[in-house]
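Of the protein chains in this complex, all but one are displayed in their positions.
So, subunit A:
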């Protein structure tokens, strides 16, 4: 019998979706989920689970879908992952669980992420039944409310701890709230999965900058242990002339204005965003795709400029495909060298064409400028999405915290920093990575925090 194809994800039509901020991927119906799940071979020795950074029992939850036991399937996922509605949407499954599926060899792996999302969407608004250990009233703090801290908080709360989360902004979620756009991760879902934590004795304190409002030393007096999951928050700039002209944004600012502050609904919401007509996005990671697709929805003609070739693009293939379907142009092997403007506003990006040389230390071929190939791309807005770096606030007030030369926190194999009882995980340790990797780090740190407190 020939292998059946994956059930495609129903999506909003590209022509329609560039006019709204509603979710692009619409989710499987029950019928579609059952059909997709029926393709799973239920391997005696499943390989998919090894591909998951938090080791969800994928075989078991898909087996439960096959039996129509959606509630049981949802709780099977939640044994390992408290945020399936979010990870089902934003995990790069194609390089993780789905890449490890035996059917991937035939190019038709089970759509694990879509099934995860299906169960979460189907079950998360029902009353939750999460078993937790008896409350021990031991206070633990998690700094930051992005994926790493949320995961640590959830697991510590399940072990009975009284967990306090600290967030600098006015809403929790970190990159899930301010970074990833509504059309890829609706904020209603982010809020709901975070809200479910409050059932677990987790307290969220917003408007608190650890390092300013409270120092780490102060927190150490109040809490038995502290997890630092502050992320890689500070934007990187190109460092080329003209970068501070009006109309040039970091991706962080652009996305914070649009996502967190809802500037796409200005003036109903007070925060404005400049709406460019010709927008250049620099970079080709997921954040660059998010920025480009957001600018497109605000009405712009968008061009992505990237110094390497398509093969080196760090963004998920699905994101690049979605961007191209939405009419976003790609200028590859092209690198900005200067911005030119008039009366303080950007008017063009001067770029140089690149060619690929020999591989660098990470194995990626190094882009080399082609001398004399400079030309200008005319634009009225630029969004720089070339990555982020650790935020220095905690460093300023905690000089004793050991950091790498890049400003990342140094931890041992048990996620502990050089300050006893202070743990760290996620982007602040590893540099920019994925949501699920941060969740995984938070979960592992929670295990060691528990051991530390119990003196094991």
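The working rule: contacts are C-beta pairs under 8 Å (C-beta built on N, C-alpha and C of every residue); 3 or more make two chains touch, one makes a residue touch a chain; residues count from 1.
Just so it is clear, contacts and distances are computed from a predicted model.
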Hidden chain of the complex, named as in its UniProt record, picked from "Hydrogenase subunit gamma", "NADH-quinone oxidoreductase subunit M", "Tripartite tricarboxylate transporter TctB family protein" or "4Fe-4S dicluster domain-containing protein" | "Hydrogenase subunit gamma"
Absent-chain contact - pick from A:257, A:322 or A:444 = A:257
Residue among A:70, A:183, A:214 or A:264 that touches the chain left out of view = A:214
Touching the absent chain in the whole complex: find that residue among A:15, A:135 or A:170.
-> A:170
Interface residues of subunit A toward the undisplayed chain are 168-170, 178, 206-209, 212-214, 233-235, 237, 239, 243-246, 249-250, 252-253, 256-257, 261-262, 266-272, 274, 343-345, 391-393, 396
